[in-house]
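Of the protein chains in this complex, one is absent; all others appear in place.
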Amino acid sequence: MLSMEPRYRLVISCPDRVGIVAMVSSFISSHGGSITEANQHSESATGWFFMRYEISARNLAFSVDELRESFASIAQSFKMSWHLSDSSKPKRVLLMASKQSHCLADLLYRYNSQELDCEIPCVISNHDDLRSMVEWHGIPYHHVPVDSADKQSAFDRVVELVEQNQIDTIVLARYMQILPPELCLRYASQVINIHHSFLPSFAGAKPYHQAHERGVKLIGATCHYVTEELDAGPIIDQDVIRITHNDSADDMVRLGRDAEKSVLARGLRWHLEDRILVHGNKTVVFS
Amino acid sequence: MLSMEPRYRLVISCPDRVGIVAMVSSFISSHGGSITEANQHSESATGWFFMRYEISARNLAFSVDELRESFASIAQSFKMSWHLSDSSKPKRVLLMASKQSHCLADLLYRYNSQELDCEIPCVISNHDDLRSMVEWHGIPYHHVPVDSADKQSAFDRVVELVEQNQIDTIVLARYMQILPPELCLRYASQVINIHHSFLPSFAGAKPYHQAHERGVKLIGATCHYVTEELDAGPIIDQDVIRITHNDSADDMVRLGRDAEKSVLARGLRWHLEDRILVHGNKTVVFS
Amino acid sequence: MLSMEPRYRLVISCPDRVGIVAMVSSFISSHGGSITEANQHSESATGWFFMRYEISARNLAFSVDELRESFASIAQSFKMSWHLSDSSKPKRVLLMASKQSHCLADLLYRYNSQELDCEIPCVISNHDDLRSMVEWHGIPYHHVPVDSADKQSAFDRVVELVEQNQIDTIVLARYMQILPPELCLRYASQVINIHHSFLPSFAGAKPYHQAHERGVKLIGATCHYVTEELDAGPIIDQDVIRITHNDSADDMVRLGRDAEKSVLARGLRWHLEDRILVHGNKTVVFS
Partner (left out) sequence: MLSMEPRYRLVISCPDRVGIVAMVSSFISSHGGSITEANQHSESATGWFFMRYEISARNLAFSVDELRESFASIAQSFKMSWHLSDSSKPKRVLLMASKQSHCLADLLYRYNSQELDCEIPCVISNHDDLRSMVEWHGIPYHHVPVDSADKQSAFDRVVELVEQNQIDTIVLARYMQILPPELCLRYASQVINIHHSFLPSFAGAKPYHQAHERGVKLIGATCHYVTEELDAGPIIDQDVIRITHNDSADDMVRLGRDAEKSVLARGLRWHLEDRILVHGNKTVVFS
C-alpha cells in the first residue's frame, strides 16, 4: 500500500555517544515534525550507532531542502553519515533481466499492483525474449546484447540508459551477466542482486546443481548489494526452502524460484523505503 | 547470556503526540544515561504510542528510585502508563506444572544454563511426579493437589506461596487446571500460559485431537497472558509445525511439544526483559 | 517441468488387508509396467489403505483403456475406490476470479512457464477488470456478473461454460462469490478454493481483519476442496507468515497475498498430479 501522505525519511549512522537521540528528536519536534516510525541500533562491538526516522511532513514548517540545510550542522557535530529522502519522490528503478522471467514478472506484478513504491522507467535485458511481457506493463524495453568479445560497449550503453533515465537503484532480476568493477563501484549500495543459493554456500554458477551434488536438505536464495567481488556483497535478506532426496536439480530450480522472488521483492521493498544501512560488508535492516 | 552491567528498562504507553521521544530522550541524556536499546511503536488506528528504552546505569547520576521520582512529572504530563525496572533485580518466577514435563524441563534447563534472566524460588504442581527433576535443579517443589470438590483451598495455597515467595510472574507450563477468575484478575498480565494450538483455533481441551479431527496441515502453539476467558487472553507469540496425513494425534502430541517449548521459552524471555506491552487484548512485542 | 514421457497414475483407496501391494505391483510388472513413483499410507485408526503409483507407459503392453479393464476385477475383489489417469491428457482447469488479481496472475504465470501440467480453456470472473491480463496470456475471458437478486442465472452460465469446455477442475482464485450447494455437490473434490486464513480460524468474511482484531502473531492461507459448508471442506495445504504489532490489517492483506499464492499453486499442482486422496473430510497428500 502506498503511503497516504508525504513523509521524510532520515537515515543516520555515526559513532555512538550519549545524546544523539535527544538531539535529533528534539530538532524534529521543535519544528513540528511528528515521528511516525523510529528505529535505532547500537552496535556495541563496533561502537556504531544507526537510526531511521519516518517523519510526517504534514505539520512540518520546512521543505525537505530547508530541513536538510538546518540539519547539516547537527550532523556534522556528530560525524554522521546521513541522508534525508522524501517519500513523495519515489526512487527510480532499473530492472535488468536475461531470459528467465520469474523475478522480473514478480516485480512487475508488484509494481503494477502498487505494492512497490517506485518508478520503473525501463527494463534492460541482454535478450529480447521478455519484451512482450514488459511492454504489456507499459514499460520501455531495451535489448542490450552482451557480446563476449566486447562487453564494454554493452555496459557503456547500460550506463547511458541509467543516466538518461535518472536511475537511483538497479535490480539484477536474474541478469546472468557479471557487472564490470567500475560499474559496481560507481553505483555502490545501489545495485541489488538475487543469488539463487543461501550464500556463502554455492556462490558462482549453477548453485542448484552444486546444492544437489552436495545433498543439502535446504536450498535458498540471497538478496545482496553488488560489490566487485562476485556474490560477496552485503547481504540484505535470505530465505530457504526444504527439499528432499526426491527433488532433482530441476525440481530445485523450480522450487527455488519462489524463494528468489519473495526474497528479492522483500529486499527491494526495504531498499525503496530506506530501511537498509550498509556498514562495512554488512547491513542493518530496519524491517 | 545475562547482561554484564546493570541496566534500567523504561517502558511507556500513552496517547501519541509530538515531542514524546524528544522529552524522554532528553531527560535521560541530560542525566548522563546512555540508551543501549530503543524501540517505539505508533499505532495510527488507535492513536497510541509505545516505547521501551534500555538504559545503561553506569554513568547515570541517579539510583532507580530517584530516576522514578524525577520522571514522574514528565509521565503525568503525557498521561503515560509506565514502569521502570532494574535488570540487576531479576523477576521472581513461579513455574506451575502438572504431570507433563516437557515445558517445565525446558525452562529449568534454560534457567540452569543462565539463558533466562530470573529467579525461580519454587515450582508448584498438582501432582508429585516431577519432584525429583525439580529438586535436582536445587529448587523447592510444592505439591498442591487440586480436589475437584474444593478447588478453592488449593488456589488459596497457591496465592499463599506466591505471596511468601514475592513472585512477579507465574508461568503455567502445561498446568492443566483453570485458574479461578479472581486469580486471573489479581495477577493480570503476570500469568503466562502455553496453549497447544494456534489460537483461536482449537481452544479448550485436547487441541491436538481437535486438529487431527479437522485434518489441518499445520499444528501450533500459542503463548498468551491469562485472562478470565479461557485461552482468549493477549497473544504473546505463536509458532506452527508442518504435519502430514501420516501423523496420528499421538504424533501431533509429540511433535507439538517442541513448538510448545520454544514458544513458551521465547515468550517468557521477552516478558522477563520487559519487551511486552499489553494494550487492550493485544500485545506490542519489542523483540 | 512437464514430464518427458507419458505416464499412468493409479490411485487407490480401500479397506486395508494383507496382499494389496503384492497384487497390484505384480499386476503391473507382469505387464511390463515400470513403477517410477510409489506412495502408500495405511491408516491404523480407520483401517483404510491409500496408494498412488506412477507407471511408465513406455514398455507397457496395454493402452490406458485396456489397463483399466483388466485392473477392474482386482479392484473389485479388494473393494477399491480407484482411478487411472494418463499424464499425456492433462486436466482441463477453469480459473474463477473476482477483482483481486494476485492468485490469478500467479497461476497464469506458472501455467505460461509450464510449471503446471494442465490446460486452461478459459477464465470466468464476475467483474471485467482482469480481462486484459488474461487475454495477454491467450486465454478466453468470460465476464459472468453475479446479480444478487438472481444468482441462479449466473451459476447456470458457469455450469454451461464448465460443460462446454469439458472442465475437470475448478479453481476459485479469490473468487468472492459462494458457490450454490448443488454446484458443490456436482463437482465434489473438483473445486479448489484458497481461503486467506489458517482454517479453522477466521472462516468467512474479512479474515485478515478478524486476525488483526484478535492480535495473532501468524497469519495464514488454506487451500481446500469446496463443500456445501463454507470454508469447511477437506484441507489440502496451509501455510503461515509471521507478523508483528507493526502490521496493520492492510499490511496483513499485502503480506498474506504471498502465502495465498504459494499455497494455492502447490495445492493445484498436487491435484493435477493426482496426489490428493479425499477420505471423509480429510486428505491424504502424497507430495
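Order of writing sets the labels: A, B and C. Residues in every chain begin at 1.
Assume a contact is a pair of C-beta atoms (placed from the backbone, for glycine too) under 8 Å apart; a residue touches a chain by one contact, two chains touch by 3 or more.
None of these values were measured; they are calculated from a predicted model.
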**OP:** Please identify which of the visible chains the hidden chain touches across the whole complex.
**Re:** A, B, C
Original post:
Among the options C:Ala22, C:Ala149 or C:Ala205, which residue touches the chain absent from this view?
Top reply: C:Ala22
**OP:** Please pick, from C:Ser34, C:Gln177 or C:Thr244, the residue that touches the omitted chain in the full complex.
**Re:** C:Ser34
Original post:
Of the residues in subunit A, which ones touch the absent chain?
Top reply: 41, 43-45, 198-202, 214-218, 220, 234-240, 244-246, 248, 281-285, 287
**OP:** Identify the residues of subunit B touching the omitted chain, counting contacts across the whole complex.
**Re:** 1, 101-102, 105, 109, 113, 115, 136, 250-251, 254, 258, 262
Original post:
If you put the missing chain back, which residues of subunit C would it touch?
Top reply: 18-19, 21-22, 25-26, 28-30, 32-38, 40, 42, 44, 59
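Everything below uses one rule, namely that only the chains that are shown with their structure count from here on.
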**OP:** Taking CA centroids for every chain, report which one is farthest away from subunit B.
**Re:** C
Subject >> Fitted rotation between subunit A and its twin subunit C in degrees, CA, nearest 5 >> reply: 180
Subject >> Same or different contact residues where subunit B meets its copy subunit A, judged by the half mark >> reply: same
**OP:** Using mean C-alpha positions as chain centres, tell me how far subunit B is from subunit C in Å, no decimals.
**Re:** 42
**OP:** Determine the centre-to-centre distance between subunit A and subunit B, using the mean Cα coordinates as centres, and give it in whole Å.
**Re:** 37
Original post:
Can you list the residues of subunit B that touch 2 or more other chains?
Top reply: 44
